[in-house]
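Here it is, the structure, as structure tokens.
Omission of a single protein chain aside, the complex is shown with its protein chains in their original locations.
For clarity, chains are labelled A and B in written order, and residue numbers in each chain start from 1.
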Amino acid sequence: MAKYDVVVIGAGSTGTAVARDCAMRGLKTLLLERDDIASATVGTCAGMISSGLKYMDEPNIVDMCSDEVVYFKRIARHIIAKNPILTPLLEMSDLSSGGNFAEEYSKRAETRDVPPVLFLTPEDSLKIEPMLNPDLIASLYFEEYFIDPFALCMLQALDAKQHSADIKTYCEVTDILTKNGSITGVQYFNRIADKMESVKTKAIINAAGPWAHKIAALAGAKLELRLNKGAHVILDRRVVNVGVIAKAIEGRMIYLFPHENTVLLGTTALDTWEDPDTLVASQDEIEYLLKSMEWVIPSIRDARIIRTMEGVRPLVPTWKIPEGDVTRGYEVIDHEPEGVSGLVSFTGGKLVMCRHMAEAATDLVCKNLGIETECKTHNMPLPGNSDDVDIMALAKEYGVSQHTVERMRARRGSETATILELTRDHPEWKTTICTCEPVIEAELRYAIRETFPQTLNDLRRRVRLGTGPCQGTFCTFKAAAILAEELELSGEEFQLDIADFLAERWKGKRQSIRGEQIAQEELAQGIYACVGNLDQAQEELDYDLKPWEEVL
Amino acid sequence: MSEEEAYQTVLATLKEEGIYPYTEDEMQVVKSIERCINCGLCIQHCPVVAAVGLDRFSGPRSIAVELSRSPPEYWTTADVVYLCTGCGTCREVCPKDVDIPEIVNLIRARIFKHRPDLVPKQLHTADAIIVEHGLAFVPWEDPEEKTESRNMRLERLGLRYIPDQVVKGADVLFYPGCQAEERAQEVKESAKIILDHFKVKFTLLEEVNCCGLPATLLGDDETALELALKLKRKVKDLGVKMLVTTCAGCTSNLAHIAERDAWGIPVYHMLEYLVEEIGIAKLSSAFKQSTEEEPLRVTLHDPCHLIKHTSRITMDYAGQILSLIPDVEVTQSFAHDSCCGGGGLVSYHAGDVARAVMKENIAAIEETGATRVVTPCPLCTAQLEDNLFRQGSSVEVDDMTVFIAQRLPQEG
Partner (left out) sequence: MNLEADVVVIGGGMAGLVAGIRATEEGMKTVLLRKGQSATAYSSGAIDVIGYLPGGTMPLGSPVEGLQGIASMFPLHPYGLLGFTDAEPDTVSKTIVEKVRTAVSWLKATLLSSNIPLFGDIDSNLDAVTVLGTVKPTCMIQETMWPGSLMLDADSVALFAGVRGFPAFNPRMAAQVFLEHQISNRLPPRKVGHHVLDMAPFGNNYNISSIEIARYLDTEDNLSVLAKKLKKHVERIGATHIALPPVLGFNRARENQLALQDLTGAYAFELLSFPPSVPGLRLQRGLETAFVKAGGTLLVGHHAKMDSLKSNIVKEITAVGPKRNLKISTKAAVLATGKFIGGGITGTENGIRESVFDLMTVSESFRIATSTTPQKLTNTIALSHIGHPLFGSGLSIDPQFRPITGEEVHAAKNLYAAGSVLAGYNYPAEKSGLGVAIVTGYMASRNAVDYVKGVSA
């Protein structure tokens, strides 16, 4: 049986950061993930690595966030973009509570290479963003950074792998083995190999997010979480030029942020006890977001909604206070005092802190193991973060359209040249498979060979397949064939993969289906059901009902 | 920091990030992209895709779905967006009415304004001419030489000369467009002959300026607007009831400008004027007996700026008019409504693409067995003439206005 120094459970932003840190410090590391990298909470966020302006009541956290932004810019600049943000004010009371927000933000602004909070006149605001409500009286302007959350997790995982960590996706932890109050191993069901497996270890870092309490329970440890869900509505293109923040119906702040070539409208915050796998955005949440944003962007309802998404925050369990008052900091909990030695869990935390959280937990584990180590994760660059990419030169050299190369650069940084090089031996891989983004076959094949996707949905996280306005209508069957070829799937598996991906896309599309998206869906039904007859094939095949589909 | 400084700081970040806010009119155009369902019908019908292949010109679908979603990346479309001939076939077949030709113009305008280094050189040259002369072509320096050229054309085509006239309060302003004014003068002359024959009270402009369509097509919106306003002033000054033109591009462009800038008068192509204002009855009695020994076999070419940017009805009118002319037999070509490749300024910088687009038209024209192809558009006329000549074809090309004028009775 394999033996590891540490087993990390959960491959979200925290888990992958932990695996990276442990591996870089020389620990023999195994990262176990029930589904795929970034398939849960982190995959449903807007990607803002915030400066912490929301946490002005917790100045230590603000400082930490500011530092982490600087580190991210150092190690992952190729997946970070700047997002200028306007907060239009229709009345002075629209300013979020507390005047020291601007002060807190501005204190460390220079280190993050952004200007301090600025006030803009209504005329200037409208010049920058013509879609704003013309009755605004002023706006605040500040700049935040955004990171691609999927790329961050994948690159952290790949970096861990490069430092000899083992990454196993589709492995669901079923039991944690202990002896005399100490961790001895982990048992898990390997869904790809279709069998139970186990490994020996003395240390487990529980980064399972909204399932952390269930994982802890497997070891007989107690962990409390305050689970809180949030929805996003995704619009088909950048309908606004800059980010917009507005005061929502009950006084919370919500946002409209450009994200790649879409715009995200979010988010809500509702305590939840439902199974996270069954959650979808509710009609109330969708309407709440639209109505709230309508005050500052009156034409928001004209925009085309392509889908919604719903995620669950694993908050630090503080009760009898509104969600907004719960700390955004995190806790690293050592379960040794309660009799489970070797288990460390997380509660709370935000995307921007994942490296910091990983450092804290890895320090703790190393201390418990009696090893002296040094954390380097804030200095060593993540893969792909090297040279600048010359779009025009690459486009010309490989005979690929400039826009295709530009979008590839946005996703893959300096790997762009490596991917394009594949087309020398395979010119047919210059074919565009996803016409919305666009994504060419070379990038798909590269992602399949280098980043271990098992399904189309996994591929979606890596290359944005099916995330555009057509939501997979045209690319699904083409990409499925490529994946099936590479993974040598049977005809049945190929059809099921298509059905599974369409199901996953429908999960988010269904709730907000209206306007142009209905015509899009009619076309998808026309293709896959009417012509492809996959709706009937599904009866013959072994289609598994998904958790969110099992609603009566 | 002062308000002004704050604003400048913001602009600096926006520039660095490549974010150029859309204006409100641009937003209206961009909105139509939201309706695209990625079906690809446009690609099946695009004449440029058919002519050079999907890889060279990723096509209208790509412009709609792919290229305009993220404004900071608009400049990356420069290798594709200048190959569109602006024919509007995509918009006509689109089940969702996505306004791709306007989106193309919008993207070109942004590139022209913010990344002029990516605009094809030849288009900068064309722009320089428009800016300097207010015309799409370099005008004749010597008015006598211009007159000589005009007279040679009149003689060759058997047309009489009607003097220019500029009068206030006329019913009709005849607007020749740059090509008829400076190059194909026979078209301008023929128009005057027609208007004179039907005893129309018409006027010309003291000085012609371009309607601005070429400026729009290369992305110089500023100059296009200037020219439009200049033209409006002249029109208002003359106090006419309507404008008639013999150029297809001017028809659709002026119809757009006249509405946008509230000219308050309708804009007609000569064909529309003849059928709707003069009327079929008067027309049918106007055409003289033919001097041909055998019926003349002609075929029509439909200019995109008429059928796809104005209305298909305009070419129904063309057919109706030709049917009134004795001894003229019209055979329809299977590519009669297929783009000639002369639009979008593609021929200025990618002549091979423009010529490839025309291939199908040529084949179709030859198949009809016609000896002449007639078309009511100066750009199509030039494009057809050029390509038929290159093919070594004996089919001749007539601007329809000239064709009509030649068959009206010569008075005194």
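Side notes on the structure shown:
We take it that a residue touches a chain if its C-beta (ideal position, glycine included) is under 8 Å from a C-beta of that chain, and two chains touch if they have at least 3 such contacts.
In this text, all values refer to a predicted model and were calculated from it rather than measured experimentally.
When the full complex is taken into account, the listed residue touching the unshown chain is A:Trp506, out of A:Phe146, A:Tyr170, A:Trp211 or A:Trp506. When the whole complex is considered, the residue among B:Thr23, B:Gln44, B:Ser284 or B:Thr371 that touches the unshown chain is B:Gln44. Screening A:Gly26, A:Pro134, A:Gly339 or A:Pro427 against the full complex identifies A:Pro427 as the residue touching the chain left out.
Take subunit B: the residues that touch the chain left off the picture are 37, 39-41, 43-44, 49-50, 52-56, 58, 88, 92-97, 252, 255-256, 276, 307-314.
Listed by residue number, the positions of subunit A touching the unshown chain are 283, 287, 301, 427-433, 441, 474, 477-478, 480-482, 484-485, 490-492, 494-495, 499, 502-503, 505-506, 510-515, 518-519, 521-523, 525-540, 545, 548-551.
Operating definition for what follows: only the chains that are shown with their structure count from here on.
With centres defined as mean CA coordinates, subunit B is found 50 Å away from subunit A.
Looking at the complex, you find that subunit A touches subunit B at residues 81-82, 84, 115-116, 118-121, 124, 127-131, 141, 143, 236-238, 241-242, 258, 260-262, 302-304, 391, 395, 401-403, 405-407, 430, 432, 435-438, 468-470, 473-474, 516, 519-520, 523. Across the complex, subunit B meets subunit A through its residues 1, 3, 6-7, 9-11, 13-14, 16-17, 19-24, 27, 30-31, 33-40, 55, 58, 61-62, 65-73, 76-80, 96.
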